[in-house]
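Not every chain is included here, but those present sit where they belong.
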Amino acid sequence: MDNLINCVEAILLSAGRPIKISEIRELIRLMDQQAELADIKKAIIDLDKRFTDSTLQIVEVASGYRLQIKNEYSRLLLPMWQDNSSKTSKALMETLTIIAYKQPITRGEIESIRGVSVSTQIIRNLTERNWIKVSGYKDVPGRPALYKTTKEFLDDFQLKSIEDLPEITDSKSITDLELNFG
Amino acid sequence: MKTQTTFQNFDLNKIPEDLYIPKDAFKLTLESFSGPMDLLLYLIHKKDVDILDINVAEITDQYVSYIDLMESLQIEIASDYLVMAATLAFIKSRMLLPTHEEDDVEDDPRSELIKRLQEYEKFKIASENIANLPRVDRDFFTASAALPKFSKNHKNSFIKNVDFAEIFSDINSRPKFDKSHKIEFLELSTEDRVRKILEFLKKRNIVEFYKLFKKDEGKQGVVVSMLASLELAKEKKIEIIQNEDSNHFYIKSKKSLNG
C-alpha cells in the first residue's frame, strides 16, 4: 500500500507511547490490508527522513519506535512542563501512584481502584513524561496493556529504587482505623 | 416495532412463549430506558399517538405491565418508576370522574405530565444529537509526541516532594460508589452503629465522619453511619460540624456526654 508511511505516522502520532513494528502490522491487518515487517521498517526510515525539517524525530527504544520532539526544542518547552501546578492534576498523580504501588497493572485495574475511569489523556501524559511504560500484556481476553513505572520516574521523584516508595502503613489505611467496628 | 403489540397481552408472571424476541434481548431493551419518562415516551410513540392525545388509562395499564415485566426479569427497578406509576394512576382516577362543560384546558389532570414529557423529550432528542457529535478517542484522535530530553537540573526543580503514601491512602479511603456491594449476610443496623459511635466518642471527642464506617461496608456503611449520626444529633448527643471550605464533616460529642 502506497499510503504506508502515512499510516505509520498516524499510528505513532496518536499512540503517545513506543509502538512495535508488529503492532503496526496488526493495525494495518485490521484494515484488511497487508504489510510486511520489512516494508514497515522501511516506511519508518522514510518517515524519519520526511521529518528532517520538522521538529520531530523517530527514536527506537526497547519497547518499539516512538516519536519524540528534537532535543533542540527542550528550552522552549521546559516552561510548559515546569509549571505543573495545574497540569499535574490530582487524577494524574493518583493514577501514577496506583501504578507505582501496584505495578504491573492494567488500565481496568487502575479504574477499579480509583472507582472512576482513567482518561486516555492521563495515560498518554504519563507516558510522554516517560514516567510509565507498557511492560507487557495481561493474559486475559482483550490482552490489556500492563503499565509500570520507569527509571526516569525514579530519577524525577528522587527515589533510588521502587522500594524507596513510602510504605503504606496500616495506620494510614482505612481498613485499620482505630475505630474498628468488629 | 410492529411485533410489540404482542407484548400487551402477556401474562404478567411470565414472558409469553410466542414472543419471538429473545428474552435476553427484551431484557436489554427494558434496561436501556434511562428512566420512567423515557419508558413513558416509548410507550406513547409506540402507539404512534401524540403526547397531547395520551389515553392515560391505556398508558397506565401498559406502564404497569412493563414494570411487572421488569420485576419478573429481575431488573432492578428504581423507585422513580413506582412514583411515575402512582402519578399515572392518580391522573387515571381523576380522568374517570365526570367532567363539567365549563372545565377549561388548564384543569386537565394530564397537563402537568404532558408539560414534563415535552420538556424531557426536548432534552432526550438533544442528548442524542450530542452523542452523535464527533468525539475525541472515538471519532477523532489527537496527536502528540514524547518530550525532548530536559537537562537533569532543570527537571528536578519542578518536582516537589510528593507523598505517594498519602495519595494512595486517600484513594483507598474513598467509598466506592460504583461497585454494587451485594452484602447479603452483613446487615448493618443503625441502632448498633449509634452504640458504636457513642463508645468511640468516649475515647475521642471529635471524629471525621468517614471514619465511622469501613471501606468494605460499602454504600450501606455510609448510609447507616449517616442515619446513626442524624439520630444522635436529634437526641442532642452529638454535633455535626462542617467547615465552610471543606467537603469533610465531623462528629463531635456534646459536653454532657463526657462530663
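Quick notes on this one:
Per-chain numbering from 1; labels A and B assigned in written order.
Simple rule for what comes next: a residue touches a chain if its C-beta (ideal position, glycine included) is under 8 Å from a C-beta of that chain, and two chains touch if they have at least 3 such contacts.
Just so you know, these numbers come straight off a predicted model, no measurement behind them.
Composition notes for this entry: the full complex, per chain label, is A x2, B x1.
Operating definition for what follows: only the chains that are shown with their structure count from here on.
Taking each chain's centre as the average of its CA atoms, chain A and chain B sit 35 Å apart. Chain B contributes residues 137, 141-152, 154-159, 162-174, 176-179, 193, 196, 200, 203-204, 207, 210-216 to its touches with chain A in the complex. If you check the complex, the residues on chain A that touch chain B are 13-14, 16, 56, 59, 66-74, 77-78, 81-84, 93-94, 97-98, 100-101, 113-116, 120, 124, 127-130, 155-158, 165-169, 172-175, 177-181.
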